[in-house]
Every structure is written in structure tokens, then in C-alpha cells.
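Left out: one protein chain. Kept in place: all the others.
Note that the chains take the letters A and B in the order they are written out, and that residue 1 is the start of every chain.
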Amino acid sequence: MTVATPGPLLDVAELAKRFTVGGKQGLLARATSFRKPVAPLPQLHAVDEVSFTIARGETVGLVGESGCGKSTLVRLINRLLDPTSGSIRLGGAELADFKARDFAGNPHRARIQMVFQDAGDSLNPRYTAADAIADPVRRLKKMSGAQLAARVEELADMTGLPRELLSRFPHQLSGGQKARVGIARAIAVEPELLILDEPTAALDVSVQVVILQLLQQLKRELGMSYLFVSHDLNVVRLLCDRVLVMYLGKVVEQGPAAEVFADPRHPYTKALISAIPQVDLEGAEPEQRAGRLRLGGEPRSPIDPDPTVCRFYGRCPKGTPRCAEEMPLLHPAGTARQVACHFA
Amino acid sequence: MLPLLRHARYVLSENPVTGLAFGLFALFLIAALFGPVLAPYNPLQSNAAMALKPPSAAHWFGTDQLGRDIFSRVLVATRLDLTIAFASVILAFMLGALSGVAAGYFGGWTDRIVGRLADTIMAFPLFVLAMGIVAALGNEVINIVIATAIINFPLYARVARAEANVRRDAGFVEAARLSGNGEARVLLGHVLPNIMPIMMVQMSLTMGYAILNAAGLSFIGLGVRPPAAEWGIMVAEGANFIQSGEWWIALFPGATLMLAVFCFNLLGDGLRDIIDPRMRT
Partner (left out) sequence: MTAVPALSVPALSVENLSVEFRTRSGVVKVLEHVGFSVDKGETVALVGESGSGKSVTAFAVMGILDAAGKVTSGRALFGGTDLLALSEHDLAEQRGRELSMIFQNPRTALNPIRRVGRQIADVLVRHGGATRNDAPRAAIEMLKRVRIPDPERRAEAYPFELSGGMCQRIMIAIALACRPALLIADEPTTGLDVTTQAVIMDLIGELAGEAGMATIFITHDLALAAEYCDRIVVMHAGHIVEAAPGRDLFAHPRHPYSAKLLAATPGETVALEDLASIPGGLPDLRRSDLPACRYSDRCERRLEQCIQPLPQHTVGERHVVACWNPL
């Protein structure tokens, strides 16, 4: 492992990604509009000035509904996508300086790896489990032959994958086994930061336990930091030290996981937590349970959003004229917490 | 290797028609490899005395207008026809599949250029285009191969493009990039192997067309020239004699042609079942 530089492992500052959508941008349109100025094209703000850090050895959770920008954020951090602006510093190195399409050959490539949501989809159907695990080792660590084979077996042992299964194809493996292959591949090059994108979403509950415990163990053994993206707040609660809540491209709340779950401040976080199904052993009818909050409607459009209006305005149970005039910024709310709401 | 063979045996036993196609293909292969040795008569030897004799014990397929044994000629022609077909298919695959995969994966200008190229080729009636290409490049066998490859290019390119497009967003492509594979490596090492099963079917079907194409060109006098033994030429020569009652001169080469195309079509499906690991239990 490289000598740890002081400070956080991952430092994301003002990271933004905007996609151009629709509009007339073909050659013909541009050519025929020589007199009139071409209107600026609509931009979809997928990730909007997001800043956060991940310390060494920390597990940070990232939650939010579909369309909130978590997948885009993840792809910016693991450098599959180029940001529109902002900085991504990994242990001091500025990764945003490198282009995504050339990053495969970059010496920093091995430092960030990812475990995918759908293990089946993330494994090449024509590669055996051994081939899949060997691929990054071959490319990034330049190993081959017997040394490579030994490393693959070592990784299989570490992730609890029986060695006999190494010669199998993905469609011959169970969900849990595929998950292990995905994990073995991700840790093969000893990354410092491992991004886990809903790694247990497709697994049965009993298999999920085993995989989560494995991830916890590997984190300790290999000294990695985790960015854990998940829908399942119960799982996030189990594994994460801190949690970030995203909504429509912005971070609306962040803080220690236990605190955020016990005492959510942002109305969206409150709705999220109250939506987690639970059994009420006291016998009260669900509608009467305290803190029950239901979000109606659909989120606002992420295309050219008004910078002065709170993104949650309209769907928020609170909602005052101030919310439509002044965008709430993340401000401290407690020792290690931040919330972006005028009322928290 | 062993599991592959075991699986191959399973596929063949489940599907007797595929087994038949494979058997037929084996026969054609033997004919192509050993034709000249197995032929009972010299295919080029004329024998005026024996001209236009119907099928008999001595000459299974009869003799043609120059007294040549038709069976020997049909047998020996297998090598030429199959070679032309194989060569065209492989060339078409290399040109078409690679451009198609690049077009599907990268999109943008690559896609536009490949698309326009394919469109241009498809704007012509394909056989006429083939004729034009052979006429322009010269009356050689190699030019039949090039012409056939060009007219099949759009088909391969389109199928490859569609398949690559679907896989572009697949998880394993992203995983491959995270593993340090540059774009070229992802394309060749990860995407291409996945479209091979479909390509195999494509190649097998095109084999049939390639044979027909070569035969067609020879029929009209382009490409293979007499006295070479080739199914197309033989059908052309035999066509002159049908009216006068010597049906065997055109029928046997024609029937062999038909059988070959039929065999390759069936082969494609069977091959796909064997190659695609998802079919393995």
C-alpha cells in the first residue's frame, strides 16, 4: 500500500455534471441559423455542486431515489465519466485532470474499483469466473501465467468462492456466487476506495447477510474505504459510518448514519425513513404511526432547474415563499451534520 | 475442450436435423479436401466418344457434351466453390463485423460513416453490384471473393452494430473499463466475443449466398472460366441441353448447389447452439 497522505482519502469538491438534452444542434440547424443567435441548449443537471469527503477506513452511504444523481456521481468518482466542473481528489491526486476515456491506462486506475448492482449483468457471459477475476490483475498488475492463477485462487478463497466454481460461466452460478465473483474482481487490485452500487439488491435475505459480513471483513483486512450506494436503508444503517442523502443532484443532508436515521432533519430524509417498512409490535394501525410521512407527486424536472428554488419545493410538506426565492445551502446542524433546508 | 465436445454431442442428439447438417457438411469437406483423389475420372479429360451419355453404372451422373464425367467434375468443383465461399465469408466478417461493432460502440461519426457506406452498397441491386465489381477488377477468382465480401458487408455491419449497441451499456463493459481495458481492448476482447454466436449464424447463412453468388457470376461468364469445374459453370453449360433432353448435365450440379446451401443454413443454427455458453447446462 502507498504511504497514506494526511487528510481524507477522497475529497470531492463542487462536483457537477450537466448533460445537454435535445434541441436543434445538428449541422443543418446551425448552418441555417446564421443570423439569429442559437439558443443555449437545455441542460440536465445530474449532479449539482456536490462536495463531500471519505476518510480512510470509513464507510459512507449514499441514498436517494432514482433520478437523484447517485449513479452519475458514482461514475464521476470512478472516472468512467468526465465532470463538467469540480474536483475529485484521491489521496492528494487530482483525478479530474485525467480524461475518462484514457483513464484505463492511468496509474491511479487501480485505486478505485466498484462492485456492481447486478452481478450477473456485470460479468461477461463468455468469461469464466476465473477469467473475470483475472482480467484486472492482468491489465493493472501485469501478472500472468502461474502467478496470475495463484492470485485468482487466493482471491477466490478470500471471498469464500469454492475453487471448483472458477471454471464456470456466470449463468452456471447462483446469485450469491456471482456476487462473490464480482467482489473478488473488485478487490483483486487492492483498491483504496471501493464503490458498492447496491451489491445485495438482487440477493435473498440469507445470502445478503453473508455477503455483507464478507464485505465488512474484507474492509478491515484490506484497509479500504467504502462508498455504499443503496436503496435499502436498513442495510445502509448496518454498514455505514456516515450517510449522504441526495435529491435531484444535490446533497440535502449528511452526517453520522446513526444520527441521521434516528433524527432526520431534512423533510426528504424524514419521508425516506418513514417509508421504510416496519412491523409495529404494539398493534397500532400503520396510518397512526408517528412520523409517518408520505411523498406524493413526482420530483421537479432536473432540466435547467431554477437556481433560486429549492429542489424539493412542491413535494415538501413544508413549503413557504422563502423556499421558492432562496435555494437552501448545506449548513451545519449539530456536531458533524449538515442539512440543506431553511427549517432544519 | 472436453465439456465443449460433450455439449456438442448433446446438441446434436437433441436436434437430429442439426446432426444431419453436420454430417452433410462433413461429406462436403471430404469432397473438398480429397475430391481430386477420389474422383473416378479426370474431370478435365474430354472423351468425344462418350459425350452426352445419361447416368449409368460407369458414369453415375452421366457425361457432358465433351464426354467428361459429371460426377468427377461435381466432386472436384466442391473444393473451388467451398474455398470461394469461405474466403468471401471471412473477408465479409472482418470488414463488416469490425466496422459494425465500432459503429455500435462508439456511435457518433464512426456510426455515421459506416452507416452511409452500408447504405451506398445497399442502394444497388446486390448481384448487379457484384457483376460490376468483378467486371471492373478483372475476371479472376479472387475478385469474386472481394465482390461477394463487399455485397455482404452491410448485413454484417448492421447486425454487429445492433449487437454492440445493446452491449455498450452492459455492466460487464463498464467493469472491463474499470479493470484497465482501453476502449480497443473492450471492443475486441469483451464485446466482440459476445456477438460471435450471432455472427456464426450470419456467416453460415452467408456461406450459402456466397456459393450461389459465385455460381451466379460464373453462370454469366464472370469469374471462373471454363474448363474449370465449378457448379455454376456446369449449370450454365447444362442449361443449353435441357431442351434437347439431356437433363442430367444441369441437374446434378444444380442439386449439389442446393444441397450445399441447405446444409449451411442448418449448420448456422446448430453452430450457434454449441458456441453460446448460455446454452450449456
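For the reader, a short list of remarks on this structure follows.
We adopt the following convention: contacts are C-beta pairs under 8 Å (C-beta built on N, C-alpha and C of every residue); 3 or more make two chains touch, one makes a residue touch a chain.
Since the model is a prediction, treat every value here as computed from it, not as a measurement.
Contact between chain A and the absent chain runs through residues 65-67, 175, 204-210, 212-213, 216, 231-235, 237-239, 271-272, 274-281, 283, 286, 294-298.
In this section, only the chains that are shown with their structure count from here on.
Inter-chain spacing, taken between the CA centroids of chain A and chain B, is 49 Å.
Put simply, chain A touches chain B in their complex at residues 78, 80, 101-105, 109-110, 113-114, 116-118, 121-127, 132, 135-136, 139-140, 169, 171-172, 182, 185. Within the complex, the chain B residues that touch chain A are 170-172, 174-183, 185, 190, 193-194, 196, 277-278, 280-281.
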